[in-house]
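Left out: one protein chain. Kept in place: all the others.
The letters A and B name the chains in turn, as written, and every chain counts its residues from 1.
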Amino acid sequence: MSDVVLRVEDLHKRYGREEVLRGVSFTVRRGEVKVILGPSGTGKSTLLRCITRLTEPDRGRVWLEDVEVTGRGVDLNRVRASIGFVFQDFNLFTHLTALDNVRIGLLKVKKLPKDRATRIAMEQLERVGLAHKAAAYPAELSGGQQQRVAIARALAMQPKLMLFDEPTSALDPELTGEVLDVMTQLARDGMTMVVVSHEVGFARAAADELIFMEGGRIVEQGPPEALFTRPQHPRTAQFLKKITALYEGGGALKDER
Amino acid sequence: MDVEGLLILVKSLPALLQATLVNLGLLLGLISLGFVVGVPIALLQVYGPAPLRGLALAWEGFFRGVPALVLLILFAYLPPKLGWGLEPFTAAVLALGCRSSAYQSQIFRGAIQAIPQGQMLAARALGMSRWLAVRSIILPQALRLAIPGWSNEFSSVIKDTTLASAIGVVEVFKRASFIYQRYYELAMPAYLTVALIFLILTYGGNWLLGRLERRLAVPGFQLRGADARTQAQAQAQAQARASTPAEVAR
Partner (left out) sequence: MIPWEELEPLRLGSLKFDPAWLPQLGRGLLTTLEITALCIALGAVLGLTLAVLRVYGRGPLYWLSSLYVQFFRGTPLLVQLFMVYYGLPSWGIVLSPFASSVLALGLNTAAYQAEYFRGAIQAIPQGQMLAARALGMSRWLAVRSIILPQALRLVIPPWSNELILMLKYSSIVYFVTLMDLMGTAKRIAASNFRNVEVFLLVALIYLGLVVAISALLRRLERRVRVPGLGGGAEAEAHH
């Protein structure tokens, strides 16, 4: 088995007249962390959803290890069970406690016995620092805590790959830190990750490669330092300058934590 | 059903349609009565002094808690006992109208409570009396908000006019039963015809009310459209507070 975990080839997607993805290709190796950034509406969320076919791509192919996700007759639910997906707005199941949120995939999808599912779920809650909130309902948790439970829910399935769609952009600035800390630790532990995020600090600390997208295409990709210091494309330079300024503006606030 | 049956049915169609006018008359009477009584009841429930508020709530509770048929019979037999003879038609309008006033008051109360507090505040700040503010600021807005709920009430009471047959009003359902009593094999087609008449009346009426709603729409002030979400939420919450979400009858 090669160590390529994800391969995306020439993905296309249009909504009506609007071409949202116009031929996106990239690969992710085991343990690699890729951070995707780009202006709003360039198709980043669509790209992530097309990878697990939560949105059906019009054209192009996706492989997870040696399974073609876009292939005919593939067991999509099995593929999805092995890809963790973390949403911008968390999407914790409202009627379930934190523990049950983490456990439900293990019980209903993987069909594990209850005691084992509980053990795994508690371990994952521990890992994101929320074992003490196991009995709380989502509405009783802060945004940052909800997102950490959502990460635990994805991790419990022992995914081969984690996809994050702007996991901190719905959070108040003082809450992003706790989520980014969990993600950084995850990257250190060797998790393979594709992260859509504009968090410059996280990108610099954890990313192996940045992908800059605009207008449904990858404009430029490379190691973070290279992209930040000498971007090849003027649009990349412009965009990175803007978000860096924002990030440094908000930096003082973050350090007070 | 054979050709002969079809012929009988077609021949009785004018009588059925004429009897439908009785249903429409009942509808007009009861929904007007319900409106005229329902609005003050709602106002008393929201703005009235404690004893009157209690009375208004009791009125609503009684007329919502008792089946329409029981009300019909009470209104048919109680007034004569007090020396006040009533036509069945009048008794039906009174019984169903009082009942509708209870449901309508609930709709108007929800709508009144959905109007943001700031409206009353601004009106009072202009120097309006409480009553003037209610009349010229709150009610015009609330009545617009109430149209969807009111359309629901319309669809249910129009069907309930058939219940008036229980106290001898010869309306369309009763008329259809006459056909069936003479030609029992015509029961299904006769009642299906009545069903069709009601389908046309309910959906036609709803369509008209929908148009009315659009005609009366004020920019930035409708349940559909721009900030529909917040408006709808406000109304839903007001109804939740009243703990009596709009009911739909048959």
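Annotations for the structure displayed:
The criterion applied here is as follows: a contact is a pair of C-beta atoms (placed from the backbone, for glycine too) under 8 Å apart; a residue touches a chain by one contact, two chains touch by 3 or more.
Bear in mind the structure is a predicted one, so any value in this text is a computation, not a measurement.
When the whole complex is considered, the residue among A:V4, A:V67 or A:A81 that touches the unshown chain is A:A81.
When the omitted chain is restored, the residue from A:G23, A:G60, A:G143 or A:G222 that touches it is A:G143.
Among B:A68, B:A123 or B:L145, the one in contact with the hidden chain is B:A68. From the options B:L6, B:L21, B:V36 or B:L78, the residue with contact to the unseen chain in the full assembly is B:L78. Where subunit B meets the missing chain, the touching residues are 61-62, 64-71, 73-74, 76-78, 81, 155, 159-160, 162-163, 165-166, 173, 176-177, 180, 184-185, 187-188, 191-192, 194-195, 198-199, 202-203, 233, 236-237, 240-241, 243-245, 247-250.
What subunit A contributes to its contact with the hidden chain is residues 52, 54, 77-83, 85, 87, 89-95, 104-105, 108-109, 137-140, 142-143, 146, 150, 153-154, 157, 170, 172.
The rule is short, and it goes like this: only the chains that are shown with their structure count from here on.
Each chain gets one centre point, the mean of its Cα atoms, and the points for subunit A and subunit B are 53 Å apart.
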